[in-house]
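Reading through the structure tokens given below for one structure.
What you see is the complex with one protein chain gone and the rest in place.
Order of writing sets the chain letters: A, B and C. Residues in each chain are counted from 1.
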Amino acid sequence: MGDLLGVAVLGAGHMGADHIRRLDQAVSGARVVAVADPETERAEEAVAGIEGVVVHREALAVLDAPGVEAVLIASPGPAHEEALLAAFARGLPVLCEKPMVPDPAGALRVVEAEARLGRRLAQIGFMRRYDAEYRRLKSLLDAGALGRPLMLHCTHRNVSSPPYFTSDRLVDSSVSHEIDAARWLLGQELTAVTVIRPAPSSAAPEGLWDPQFVVFETEQGALVDVEVFVNCGFGYQVRCEAVGETGSARIGEEHGVAVTAAGGSRLEVPQDYLVRFADAYDREVQAWVDATRRGEVTGPSVWDGYAASAVAEAGVRSLHGAGRVTVDLAERPALYAEPGS
Amino acid sequence: MGDLLGVAVLGAGHMGADHIRRLDQAVSGARVVAVADPETERAEEAVAGIEGVVVHREALAVLDAPGVEAVLIASPGPAHEEALLAAFARGLPVLCEKPMVPDPAGALRVVEAEARLGRRLAQIGFMRRYDAEYRRLKSLLDAGALGRPLMLHCTHRNVSSPPYFTSDRLVDSSVSHEIDAARWLLGQELTAVTVIRPAPSSAAPEGLWDPQFVVFETEQGALVDVEVFVNCGFGYQVRCEAVGETGSARIGEEHGVAVTAAGGSRLEVPQDYLVRFADAYDREVQAWVDATRRGEVTGPSVWDGYAASAVAEAGVRSLHGAGRVTVDLAERPALYAEPGS
Amino acid sequence: MGDLLGVAVLGAGHMGADHIRRLDQAVSGARVVAVADPETERAEEAVAGIEGVVVHREALAVLDAPGVEAVLIASPGPAHEEALLAAFARGLPVLCEKPMVPDPAGALRVVEAEARLGRRLAQIGFMRRYDAEYRRLKSLLDAGALGRPLMLHCTHRNVSSPPYFTSDRLVDSSVSHEIDAARWLLGQELTAVTVIRPAPSSAAPEGLWDPQFVVFETEQGALVDVEVFVNCGFGYQVRCEAVGETGSARIGEEHGVAVTAAGGSRLEVPQDYLVRFADAYDREVQAWVDATRRGEVTGPSVWDGYAASAVAEAGVRSLHGAGRVTVDLAERPALYAEPGS
Partner (left out) sequence: MGDLLGVAVLGAGHMGADHIRRLDQAVSGARVVAVADPETERAEEAVAGIEGVVVHREALAVLDAPGVEAVLIASPGPAHEEALLAAFARGLPVLCEKPMVPDPAGALRVVEAEARLGRRLAQIGFMRRYDAEYRRLKSLLDAGALGRPLMLHCTHRNVSSPPYFTSDRLVDSSVSHEIDAARWLLGQELTAVTVIRPAPSSAAPEGLWDPQFVVFETEQGALVDVEVFVNCGFGYQVRCEAVGETGSARIGEEHGVAVTAAGGSRLEVPQDYLVRFADAYDREVQAWVDATRRGEVTGPSVWDGYAASAVAEAGVRSLHGAGRVTVDLAERPALYAEPGS
């Protein structure tokens, strides 16, 4: 296809370092030309062995480095709004990790900024849309193979939560994946949310409400329920069953190698999302590189990022005792298609 | 073990006729000696080929027929209270189909009547407690293999509902199985219920709210959610996943013969509860006959029947817009153990 | 159906005691009236709690006991020929455990004796024909759902072998089940056998050739291969995949409760054939009692017993270095239908 796309990566933490490796070794058509991280040491470490990469502690300095043609934002969520607006100002295509902008007001400012440009520049990192099983489920739903969708039953389990995790994070970080996946699979906005929670697991850190059970309603009357349990102890499980008027379909079931020994037959469960969704991340970034080189912007939009933030914020209010909370979205600019299209 | 137990069967409809066949051909140690049904013709038909059976249109006449040592009640729910009280008056052991007594007040009168006797005479027909998979799940929970239980995710689907079915019946008839199973599996009473429902399936008859989604809370803070969908069109599916602090376990997954042909691998789904739970019905009735011949009463009690009615009645109120409804149970007489024991 | 069928049971060992319990507690329409075992003590133990049972050390004495209307033979294989001929002489219906008669010559004498009677009296205990999964597979094959059958791939694994087991027993005892199942599923005689064996497992007792791999050919050119591994250590597994011209179907896959904990999802594997085939044994004996009370004889015939012995004997010769060995069956008397019908 010609020359390699020059990419600036903002953030060289866990996720950023993984994306740098991905762009260098797994994805075709791009090369990392600049990396920003306040801790420049870890940025240097992440680019060891890659030639000619500018490393700087300031994100904005890196956006203006020579050869930068596109930006991948993997810095912490609170830094995203400024980075996105800076990329827009320079006309640079962006792939921005989720959450796009954690608070709905900031997220809406990003929507309005891009809408003013009159063209899309940003793709948001909801990587499940690139997972083979999710795509198959979406195509089944779109083809009407299950009839009109009535319910989605979702499970989101992690082995354990990081030390800084709070009860709110189960909704606005963990469940935000299900929020986007549900909007995309159903092609509908979520209009209300009710969080119910059992007595916390004794495996959860003191004070963390884990697990939680979240029920969403959609604009056409479907239900989406999510078990989120981030200290389940036994594996990383992301499952979804879609129930339609004429059939149901399930993804995320255990598979792989069935080992039978000592009285049981065993299927492995992945322990980590970077294992479960490794291919989805590769496809996501490859799709972004390919589209960018063609001069196009595809994938989840900043509207999707905003809607996820708004729904999550309503969920957090429900978690804190508000019962059923309705979601009030701003008006969708014409630039953005309906969810799922 | 000696002579055969003489059983009177009240009701010779779908369920009653099946029990008559079961007592005659599948169960050891009992024989049908009398059958009551207002339509004596179908009673005669049900006992064709069995020798020496008294058939009468009146239930009470049949209870007093010679050789009657125990009663199996399979008549319509509204007739159960009178039949149970009559059996109690005669000191006859009873196996009573569910719902024991549809309205909680009547159910409580049965509890009080048996409690006054000071000994149990009745076993209630919650046959899932005799299903091999449910029993395995119960033994896993009781052994602590999953840690303290946090959630039960349940699915209850039928191909189609009978013509007389109403929206309330999804809760007080279909879900009553899950109500009892949850109480038994968890060993806890259900204390609150919230019914949320999606826009009805177009496959449901006009006016029927189908599917529904029901969330129960328990006295120790576990959650139980149930998808009930009685016009799903594709099969009879009863599934349950128990999620504990250290593991999860699922029952009711499709199994049987995997047939691979023409691009897919296919597992059959049973179409009917008499297929799915055929063995459970056999074991239930066999267990009742065996216990009765030993002079014992085991299995689900009238308290379990009452609790199911009371929870179901709260669920129906929630369905009609009452939001989250708490369940108020009468005080449990000392005769009855805690749920699940 | 009237009075209970009086059954004499020959043999009160592991299998015999299980059948006595089954006739007493699980099967409808029969009662045990006499039991023979050289060790009368274990016979007495097996009938404890059952009233009015004659116990004797001599099988023939028991056949003539009062009330004996049918015979269940569960004594060791070498005693079967005499017992079968004695039952035939008395016109008594028989259910005879497998192997019917271990050596083909003796088995053929039983065939000839029954053929001279001109009517069937004996059913042979190939209980897999009564297993729900095998029956489903048979019905798929008979309905043509897989097209003409080309191959059966079979697995037969035990946790460990009893101390007296020899290398020949893997073929003539363990694999005899697959021999009968293949003849029945395919409706064809087996015409040749080749045994190939890997280096024995170190888990096998010194000198035991375990596992073995056995390939049968049928009269219409299908192949049947069997892995037999009786010291596999991890469970009792009986699997069969039928491959036809248009599809394949598998039975015997692990199912039951899927437990997910600590990094894996686990399905239990039964450890014992009395667990795996508990229902099949119940159905087999019930079917025999029911047919006998109707005055009929159904199920596997003495011809099936003879054919299994003849094929197994050829297999043993192949195991001892004879390469591919063809099977020479006697001519089938008109009394016996083709295999599988």
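Convention: a contact is a pair of C-beta atoms (placed from the backbone, for glycine too) under 8 Å apart; a residue touches a chain by one contact, two chains touch by 3 or more.
Nothing here was measured: the structure is a model prediction, and the numbers come from that model.
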Determine which one of A:Ala79, A:Ala113 or A:Ala145 touches the chain that has been left out.
A:Ala145
Going by the contact rule already stated, which one of A:Glu114, A:Glu133, A:Glu284 or A:Asp304 would touch the omitted chain in the full complex?
A:Glu133
Which is it among B:Ala261, B:Ala278 or B:Ala291 that touches the chain not included here?
B:Ala261
By the document's definition of touch, the residue of A:Ala61, A:Ala105, A:Ala261 or A:Leu274 touching the omitted chain is A:Ala261
In terms of residues, what is the contact footprint of the unshown chain on chain B?
233-235, 237, 254, 260-269, 271
Considering the whole complex rather than only what is displayed, give the residues of chain A touching the chain that is not shown.
1-2, 24-29, 49-51, 133, 136-137, 140, 145-146, 246-251, 253, 255-262, 268, 279, 286, 290
By the contact definition given up top, give the residues of chain C that touch the hidden chain.
147-148, 150-151, 153, 194, 196-199, 201-203, 211, 213, 215, 217, 220-223, 225, 227, 229, 232-234, 243, 245-248, 323
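Following the convention adopted for this analysis, only the chains that are shown with their structure count from here on.
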Of all the other chains, whose mean CA position lies farthest from chain B?
A
What is the identifier of the chain with the smallest separation between its Cα mean and the overall Cα mean?
B
How many angstrom between the C-alpha centroids of chain B and chain A?
44
For chain A, residues contacting two or more additional chains
233-234
